[in-house]
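All protein chains but one are shown in place.
For subunit A:
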Amino acid sequence: MDKLMQDANRFVSDIVEGLVLAHPNQYEKVEGLNVVKRKGGAIAGKVGLVSGGGSGHEPAHAGYIGDGMLDAAVCGEVFTSPTPDMVLEGIKAADGGAGVLLVVKNYSGDVMNFDMAKDLAELEGIQVDTVVVNDDISIKNEEDRRGVAGTVFVHKIAGAAAASGKSLDEVKQVAGKVISRVRSMGMALSPCYMPESGKPGFELSDDEMWIGIGIHGEKGVERKAVAPVKDIAAQLVEHLTAEVADKRVAVMVNGMGGTPVSELYLTYKYVSELLEQKGYEIVRPYVGNYMTALEMHGFSITLLPVDEELLQYLDASSKAIGFLV
């Protein structure tokens, strides 16, 4: 598999440096580490918001830094959780004295490394709290559910709450509210390739697809024959609506990195039709590449039932390059 890259060992640092160079007024890199922070650093008196995880999900997570969203993002190796010392630097970069909330996705690596970083930050006198996102319904056992594209809504809403001056407890509470409601499910037509090994995450013939993929190139939970997009969308919508009772929703159709935007829009057409047939009212649609897996060809659907509070935070201004409002 060909990739535009200079050297697999520099894959992540080159992404981070490129991102900062491309947005010089907005981003800064923490010296010597793949940690990105908002230009100018933490905002005094505001709750800091830190996210991160493995790289390969661009524009996540660094692309969600900006006024109204994150203050810092910690960029691990491709699909590998960052180390506690890196997360600690992210926490310090985001700390404006009102405490820091960590948005963690539910993977044992991320949970453990962010936990260790939280302990280290508390030793340095920084107040830290954590929320763990687990929106991927393709995993049956709820405890093991992964954090995927729904994490973007957590960044947006918690970010807006923090920007509006809420306390750490309040920001955590609204983030928890999003997590308790948001549900996602994804599929892939073709795999992605790890930069270092050059190997695909899974093998799949041209006429097959995986339903229930994650965002780390791993195979899904159900291998099926490829079908027209409406049929595929119907399968995902069926699973999702079984878990989402509330009918007023924000919907995200997210590309996995290798899906042309044309295909995302045509997919969205069927997703919206299917949802409306089931009596859902789509109050905020989002279509684009929000949480990717390198060059994987596929998409995920996320449903977030909203109320006035969540809508207000979704609509609040954001300067983050991955989610401009």
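Remarks
Note that in this section contacts are C-beta pairs under 8 Å (C-beta built on N, C-alpha and C of every residue); 3 or more make two chains touch, one makes a residue touch a chain; residues count from 1.
Please note the rule applied: contacts and distances are computed from a predicted model.
According to its UniProt record, the chain left out of view corresponds to "phosphoenolpyruvate--glycerone phosphotransferase" among "Dihydroorotate dehydrogenase B (NAD(+)), electron transfer subunit", "phosphoenolpyruvate--glycerone phosphotransferase", "p-cumate dioxygenase" or "Branched-chain amino acid transport system permease protein".
Checked against the full complex, the one of A:221, A:266, A:283 or A:311 touching the unshown chain is A:221. Per the touch definition above, the residue from A:199, A:247 or A:278 contacting the chain not shown is A:199.
The residue from A:124, A:144, A:169 or A:238 that touches the chain not shown here is A:144.
Although one chain is hidden here, its contacts on subunit A can still be listed: residues 54, 76-85, 107-109, 112-113, 115-116, 139, 141, 144, 146, 194, 196-197, 199, 201-202, 214, 216-219, 221.
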